[in-house]
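Every protein chain of the complex appears in place save one, which is left out.
Up next is chain A:
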Amino acid sequence: MKRFSWFNATSLTLGFAFLYMPMIILVIYSFNESRLVTVWAGFSTKWYGELFRNAEFLDAAWVTVQVAVLSSTFATVLGTMAAHVLVNAGRFKGRTLFSGMIYAPLVMPEVITGLSLLLLFIGIGLERGIFTVVLAHTTFAMCYVSVVVSSRLVSFDRSLEEAALDLGATPWEAFRLVTLPIIAPAVISGWLLAFTLSLDDLVIASFTTGPGATTLPIKVFSAVRLGVSPEINALSTIMIAIVTVGVVTASLISKRTAVARAREEQAAVRSE
């Protein structure tokens, strides 16, 4: 391996510092004994205990998880369907309009997405609550899923689906039994992306939420306006831990399948 030049070492240090310093400080202060966030008074885990006794935070966390699971699941189904249509159906009337609409939320400012959804819900008289947040998150996460899935579908060999049809499968069976298993990794990463997007969305959620449906980001944001408490540091640390574990697991799984497959392929070549 090449040795690090000074330039590389500096870039790496700066990169890590900018990315992780704030988080490291936050994690350290979550174990602070003192009530004052900025004064270190010794190590303690008491704020974690406080956090788990705080019903408001727990409720908000539960709402957030419900919203994230539901909306990312809906978004994955809809986004995968949209990607399939866009990539495979060739040219049809209104294709450009459809693809434009799907990708619009990607470039639209969140404030506008949130506001327009709010106006829609008011317009059709939908009472705001968890359900409207789920709908809103589905709408904007779906376009991310469809981007991820369609980039996989572009390199998907169309003749596989045709072969399934040729062997007597209905179009739905061909998709379910052939296409879906093959593109599954892309669909799963689309789901994970939608899940994290929903987990940390503040703007759209605050436009579309209603009484009894306060998500964690909304709760944290309003709590911080009254002053940062060590409880919030503790909460953030837990979220960082969850996300880290998730990301590391996902990358380990995909790496291991890639390695196994490469090994199998080599074995096949040798046996020829």
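Convention: a contact is a pair of C-beta atoms (placed from the backbone, for glycine too) under 8 Å apart; a residue touches a chain by one contact, two chains touch by 3 or more; residues count from 1.
In this text, contacts and distances are computed from a predicted model.
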Write down which listed name, "Isoquinoline 1-oxidoreductase beta subunit", "ABC transporter ATP-binding protein", "RNA polymerase sigma-70 factor, ECF subfamily" or "Zinc-finger domain-containing protein", is the UniProt protein name of the chain that is not shown. "ABC transporter ATP-binding protein"
Residue, one of A:85, A:115, A:169 or A:188, that touches the chain absent here: A:169
Give the residue, chosen from A:100, A:181, A:212 or A:246, that touches the chain omitted from the document. A:181
Can you name the residues of chain A that touch the chain not displayed here? 157, 159-160, 162-171, 173, 177-178, 181-182, 261, 264-265, 267-268, 271-272
